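The complex appears here without one of its protein chains, the remainder shown in place.
Labels A and B are assigned to the chains in the order they are written; within every chain, residues are numbered from 1.
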Amino acid sequence: MDWRRFGVIALVIAILFGVVVLIGKNQTPPMVIITSMLATTIAVATPLTLGALSGIYCERAGVVNIGIEGMMLAAAFFGWLASIYMNSIFGFAPMPSLIVGVIAAVLSGALFALLHAALSITFKVDQIIGGTVINILAIGITGFLNRQLFFEEGSIFGGNVPHAPGILPSIRVPLLADVPTFGRMFDQQPITIAAIALVFITHYVLFYTRWGLRTRAVGEHPRAADTVGINVARMRYANVIIGGCMAGLGGAYFTLQSVPSFEPLMTNGRGFISLAAMIFGNWTPIGAWAASLVFGTAQAMQINLQFFRELILPEWAFLKNSYIVGLAPYILTMLILTGIIGKTTPPAADGVPYEK
Amino acid sequence: MTENYMLSEARPEPRRRIETNIVLEAKGITKQFPGVLANDKVNFDLRKGEIHALLGENGAGKSTLMNLIYGLHRPDKGDVIVNGKTAAIHSPNDSISLGIGMVHQHFMLIPVFTVAENVMLGDETIKRGALDRNTVAAKINEISKQYGLDADPNALVGDLPVGLQQRVEIVKTLYRNAEIVILDEPTAVLTPQEAEDLFRIMRDLTARGVSIIFITHKLKEALAIADRITVMRAGRVINTVLPSETDSAQLANMMVGRQVILTVDKKDHEAKEAVLKVENLSVRDQRDLETVHHVSFFVRGGEVLGIAGVQGNGQTELSEALTGLRHPTGGKVFISGHDVTGKPPRVMTETGLAHIPEDRQRHGLVMSYSVADNMALCDYYHPPFSKRGVIQPKALDENARRLISAFDVRTPSPFVNAGKLSGGNQQKVIVARELSRSVKLVIANQPTRGLDVGSIEYIHSVIVKMRDNGAAVLLVSAELDEIMALSDRIAVMYRGQIVAMVETKKSTREQLGLWMAGAHVETA
Partner (left out) sequence: MAKSAEQTTSQSHDLRQILRASMDALLVPLLAVLTAMILGGLVIAFAGGNPIYAYLGLFQGAFGSTKALSETAVWATPYIFAGLAVALAFKGGLFNIGAEGQLAFGAVVSALIGYALPDLLGISLPAIIHIPLAVGGGMLAGALWAAIPGALKAYTGGHEVINTIMMNYIALNMTSFLLNAPMKDPNPLNVVARTPSIAESARIPPLFEGFRVHWGFALALLVAFLVWWLLWKTTLGFEIRTVGANPDAAKYAGINVKRTIVLTMALSGLLAGLAGTIEVTALNYRHELGFSVGYGFDAIAIALLGKTHPLGVVIAAILFGAMRNGATRMQFLTQIPVDIISVIQALILLLVAAEAIIRYLYRLRAREERVVLTRGWGG
């Protein structure tokens, strides 16, 4: 990640913030708008950050993973399902139910990742097709089970969705959260805090530890790693599964932190957008996080503009239309992939099965 | 046959004679790959402190044998005995712990890693959970000083010239305390002078007790440096000989299994007017670095101009610019007087260019296509191969049958996929396709790399024939011997410039080698 790239990120974020501040400034003080935007941005960037970290673990080890979307969706469903089972059937309190839900989400991400690893490493299936299989399988299974368990007569939950144990409560960072106005930024829910911590942990692991050195080696030149006695397949399996855990935690965001319910297809392309964040962040954790924040800002703008609908001038009427404003992340993704903001280089052996 | 050493002699007892102290022995090694018996009951041994050359053609089974010893593959049958004990080598980990190190032909280095990271990979020093780069750097500096290897631990490997990268590979083996070092075709990427340097390092290593297996297909090098030479052919060991008791002709005979004509039969050339004219050409590579700077030259009809140079001095980008694959950033290119600067490949071929690309499998052929389709790969779009946008299979078939017999392509039928043919026959498919058109200019890039001697001789004879028929030939090759055998004039490329242009008759190997190493920079 070069500084120019961070500069571009800062500029885009500043412009998007500026739009909201300009529209809302007569009703709400700019500082309040900015902190509200910041808090929302950090929160909604969570699944993107975790998705991008998932991509980084996989692709640094040389396995392309476009199944992140499916892994997140499956994790969102199974995490939610586990929390409901704990809460409604086994009668646990909401908090332990939610924690079990998060664990179940991470595990189901890992399980789907294991399948992706088997397909791409052992069976040497084209990795993009393998990832597509994961996506389709996740849509099929979650759709079927969602219907079968909740909406069919005679199903376990008797044809109606039981009450979910709610969402994860936010954690106030001591002292910082008490700062007036800006304090809101430090009042975040646990998965968001975990995601930010994982960005820095991943950075350290990748660039300062033996694990990271070996991971990057099998992603750059697997044969070279093999000749110095590194088990390429094992490194790749492990990293893909770790990546699956990241995607799983990202999936938990949707049903355990954001809203207490599941809808088919609710990940809505976030898994794919996080790949764009990973690419724009040049396969580095901190860069990918910064890029996720850009997408987060676009989404935060959409959310925050809802408060100021009446203040939008007639010339800017399109900003009232959530379908139009909602296009921003997708168009941004396509722009990033054109490389007009600077080309990045993937690991040299990314997507290439290793044949001895 | 000289393999029947007694096992008892290999015991690490006080040595009476250094030569008989065997550190590594391969016995009855057999390895079958789909369709090829790569090693057939191979016996081989290495004595302490010797340089043992393993000589053979491409595909003779040398690399397979070494990959088996190094643990990259497992033999079907046979044993590897290290320091008198039968060794169970299942992976490179095992061979490394037995003190075996290998410098592969294609370097096993990661360009985006530093020298220190590359060296420590797989054998990392850890301090408080993190990589200890400083300790590793200190150890590299120490090894580097001891053997005169000159490796900077903090440099990025991708930024180093090839010669230095090779030294990093040697440091890698010494860092792991290797006592047996396998060098696989180490001189392929070096200038003659750099090769001399490598030989000095090899002698230094053996003086300190390291034993070296030196894999090569170059007779002269084996004769120059080896203590013993073992020749392999078609997966078998033919013989082990002493350099003092043999000569090039005998070795060549053992390598190929028949008498080999070591020189190319070539008449004096009658050069006509220039077909290819290059003026002040500059080209950038994919990283946007200018790798060809203001190059000017011409090639006349009826002559071969050879471009000599160590790989990576701009030859690839130059030939890409001349064949329309890369847009030049400056200068002009003319073929038969037509300005073709920056024109796409199709315009070039229609102007009379034939191109034999450097990487035949990647650029020259579609491996999943039949021989017939590959033979029409450049001409599929016009009659007789297609009419009004519709492909004419009969014409493709006839064309293929004609070329298969004219160019002696060994294939079961025209419908077989090109990927199923041997390397030599794949190259013949390309040569047949390219040279069967009406051609004024031939650009041949590494036309014989990786081929067997029979195919090399054939390709050479075709190139000479094209020249005798009046075509202009630009030959780019990293093999100085090939350049000297085929060319009428030789241009030497160094760091993107043509630093010398001489008549072949008036040039010497040594002088060319100096130019290739950039000696003009100091003298000029």
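Criterion: a contact is a pair of C-beta atoms (placed from the backbone, for glycine too) under 8 Å apart; a residue touches a chain by one contact, two chains touch by 3 or more.
None of these values were measured; they are calculated from a predicted model.
In the complete complex, the hidden chain is touched by one of A:F92, A:F272 or A:Y354, namely A:F272.
Of A:M71, A:L119, A:A194 or A:L319, it is A:L119 that touches the chain left out of the display.
Here the missing chain is touched by one residue of A:V64, A:A117, A:M185 or A:L319, and it is A:V64.
One chain of the complex is left out; on chain B, the residues touching it are 34, 323, 325, 344-346, 348-349, 355, 357, 362-369, 373, 377-378, 380-381, 386, 389-391, 412-413, 415, 417, 419. Residues of chain A that touch the chain left out of the display are 59, 64, 66, 119, 122-130, 132-133, 135-137, 139-141, 143-144, 146-148, 151-154, 265, 268-269, 272, 275-276, 279, 321, 323-324, 326-327, 330-331, 333-334, 337-340, 343, 345-346, 350-352.
Heads up, the rule we're going with is that only the chains that are shown with their structure count from here on.
With centres defined as mean CA coordinates, chain B is found 46 Å away from chain A. Residues 208-210, 213-214, 216-217, 220-221, 223-231, 348, 356 of chain A touch chain B in their complex.
Those residues of chain B that touch chain A in the shared complex are 70, 72-73, 91-93, 96, 102, 104, 107-113, 117-118, 120-124, 126, 129-131, 172.
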